[in-house]
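Every protein chain of the complex appears in place save one, which is left out.
Order as written gives the chain letters A and B; numbering starts at 1 within each chain.
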Amino acid sequence: MANEVLKVEHLEKYYQKKHVLHDINFSISKGEVITLLGPSGSGKSTLIRCLNGLEDFRNGEITFENKKVVPSEKNWQQLRQKIGMVFQSYDLFPNLTVLDNIMLGPTKVQKRNVDEVKKEVDELLKKVDLLDYKDAYPRQLSGGQKQRIAIVRALALHPEFMLFDEVTASLDPEMVRGVLNIIQDLADQDDMTMIIVTHEMNFAQQIADRVLFLKDGSILEDTPGKKFFKDPTTDQAKEFLQSMDF
Amino acid sequence: MAHSGINVLFEGTNFTRLLLGMWTTFKIAAIAIVIGLIIGIILGILRTFHNKLLRFVLRIYLEFFRIVPTVVLLFLFYYILPRQLNLHMPGTQVAMLVFALWVAAEMSDIVRGALISVPIHQRESGLAIGLTRYQLYRYVLVPQAVSLELPATINLITRVIKTTSLLMLISVMDVVNIGQQIVEANNQKYPTGVFWIYGLIFLLYFLIDYPLSWWAGRLEKKRLEQANGE
Partner (left out) sequence: MSWEIIKQSLPMFQQGFVLTLYLSLVGIIGSAIVGIICSLVQYFKVPILDKILQVYIEISKNTPLLVQLFFLYYAFPAMGIKLSAQLCGIIGLIFLGGSYMAAGFSGGFNGVSKKQVESGKAIGLSNWQLARYVVFPQGFALSIPALAANIIFLIKETSIFTVIAIPELTNTALDLIGLYYNSNEYLFVLVVAYAIILIPLSIILTLLERRVRYGTFGN
């Protein structure tokens, strides 16, 4: 495929003796949004952590923008600038202000011009309604605010695609919407390529072009979003949707 | 030169004397540690109670033993016990007393730290199922605190063993004191013997302390990995 951003072939992952991912195969094209669904412990987080080298894997191949990834720490460090990742626990750096948290990657890793980046960051902060918190420290923000900043921190690197690992799972219910809206905007306005692990089923249905359904470390379904929520193929997926009251 | 000096170790009963000195050292440390740990655990538990006066007194006790260097503590007890309290004790007993009180002070702080770091909801859910205060400590808090405090306790033990090298200052016939005597007696015959005598003492201390601190390090590492693995 011409505009394929990422392709995963025959990926296997073990924790010591435990086989946690079985023969994972899928690809994602530019502008596509995949949601990764499945019961907890099915390996969703492990899978997306493999995609930016935070977990190593035993067999298999990852191809990024038509180039095979040689999994060394040095290569991953280069690639991670193009692959944004946001975590469940936000993990802003407590020793830096909001602005410095965001500026760190663009100015130190990518060595871009400080003033230009600053201007851009202002725009991004305005978009997520947090411009006033520019000089605050992370501990002065609520969970939802921290998570919005964490997203901006990843976006400031101009990533080619984004990984979201249960980003709303530790937020209070009233904070969830704000964070999800930002991700929705990324899909609608910026045509961002994304892989999203989430338990928010309404959101998943709304945003997903495709759903990968994972159970016990295997991909059981790789279906268009509309079809998955109306008419899943496997019994396991049906059961899962039922258990999520869907 | 140096290779002849090593013979001082095998001259007469020198080697056995040094080992016996190490044994004296070791015995004093062991007795002080056992007594000190027991008292320390009790004081540590008492320090988590709400009685303000009790906590204040125990805090002062801890700070006194923390602030005054051990050398000075040894002399304080060595000179003051017999003169002020008319309590005549041999150096070995003074040393055991001082070390036991010091271990108790340090241990009380380790135990208290471990107990208060057990999450509050553990305490509350213990109380919620109707445990008495004794049961709460016995079944919930102390078992959780033990794994937290074990590395620190082992490290304290290594410190006590190292500090026993000070025993010679109050005339206990410990390994350093015996070493010094051997050096003086053999200085003419073996001018480089001093290197070997103190080298051996150095090694003996290392052989006792290294396994202990290795163990503590391993436990600590395991705990860190567990905390990170969550």
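Just so it is clear, a contact is a pair of C-beta atoms (placed from the backbone, for glycine too) under 8 Å apart; a residue touches a chain by one contact, two chains touch by 3 or more.
Because the structure is predicted, anything quoted here is derived from the model rather than measured.
Asker: For the unseen chain, which displayed partners does it touch in the full complex?
Answerer: By the stated touch criterion, the chain not on view contacts A, B.
Asker: With the missing chain put back, one of A:Asn52, A:Gln145, A:Thr168 or A:Gln236 would touch it. Which one?
Answerer: Only one of A:Asn52, A:Gln145, A:Thr168 or A:Gln236 touches the chain omitted from view, namely A:Asn52.
Asker: Given the contact definition stated above, which residue among B:Leu18, B:Leu141 or B:Leu166 touches the chain not shown here?
Answerer: Here the residue in touch with the unshown chain is B:Leu166.
Asker: Can you say which of A:Ser29, A:Gln81 or A:Thr233 touches the chain missing from this structure?
Answerer: A:Gln81
Asker: Since one chain has been left out of the picture, which residues of chain B touch it in the full complex?
Answerer: These residues of chain B touch the chain that is not shown: 2, 5, 63, 66-72, 75-76, 79-80, 83-84, 158, 162-166, 169, 176, 179, 183, 191-195, 197-199, 201-202, 205-206, 209-210, 213, 224, 228.
Asker: Which chain A residues would touch the chain omitted from the figure, given the whole complex?
Answerer: 52-54, 73, 76-78, 80-81, 84-85, 87, 89, 91-97, 104-105, 108-110, 137, 139, 150, 153-154, 157
Note that in this section only the chains that are shown with their structure count from here on.
Asker: Averaging over Cα atoms per chain, report the distance between chain A and chain B in Å.
Answerer: 52
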